[in-house]
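Shown here: the complex without one of its protein chains, the others still in place.
In order of appearance the chains are A and B, and numbering begins at 1 in each one.
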């Protein structure tokens, strides 16, 4: 049974950098699962910047929806698996299912997968629930879904960090 | 003189669950004061879900405005009083008074009530000030009011927690 590390934090708070540093502590090769797709210029640029920062120890795959399968396929075949990020994954799932409940079912299925893995897994998520309540009902239900997802995955993880201004704070 | 516990956190970060768990540590019967009213389907569903989660040890009352009176009435008549949540209460007060200053007066009056209570009191609030500055002036002034309220009540409380991804962090 391996370790799962869950990292949350605000925008540009140093989550990905912490995740990469923790992963590199496990050695090489490492597997990076990007849940974002390079659909627009902003996202393409972001993915490219992240890829440049990581060195040759990393193999990168893009998987917007079938995250559990992607993790299982690489389990036992690298020193650590990094998923960046959970919030984009549930965004993709919400567009795919067009409803919150099936997304939560997938999140719970992922949580059940965690204790069965052999390879250390690092999950990067986002804190999106500490701003003003959105007027838009869809944004409100996404915000609730994101908070709920973070609770489920943090509970199923062995270590939990929040990053603030680039500084990791260990919560568990 | 009893204990007041103040709990803040983002949307779906585990605030209510922590509050209920802490309250249940005081025994039964317990009093739950809901400041939200079941005006629309979204809120009715939320209240109902919370009510289902709590067991028979709980008596629930709804009080959108006269929170101090509601607390005083139950003081000494149960093992703990849980208020969920302060942010909805000040939202109701802001609609009622249509101005920020009288709301802050009521918040300060509540803060002065706290050290006079016999029964442990648990206040659930919300963190809404860590997102982008809202363009809307009303949202901006609500955000300031909510932050100010949290400061006043946290200062008057004996214990303060923030919940992040379901994990309570004790601040005081």
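List of remarks:
Keep this in mind: a contact is a pair of C-beta atoms (placed from the backbone, for glycine too) under 8 Å apart; a residue touches a chain by one contact, two chains touch by 3 or more.
From a predicted model like this one, the values you see are computed outputs, not experimental measurements.
For chain B, the residues touching the absent chain in the complete assembly are 6, 8, 10, 125, 127-133, 137, 140, 143-148, 150-155, 160, 162, 171-172.
Residue positions on chain A in contact with the hidden chain: 9-14, 42, 127-132, 134, 139, 142-143, 164-167, 169, in rising order.
By definition in this document, only the chains that are shown with their structure count from here on.
Chain A and chain B, compared by their mean Cα positions, are separated by 31 Å.
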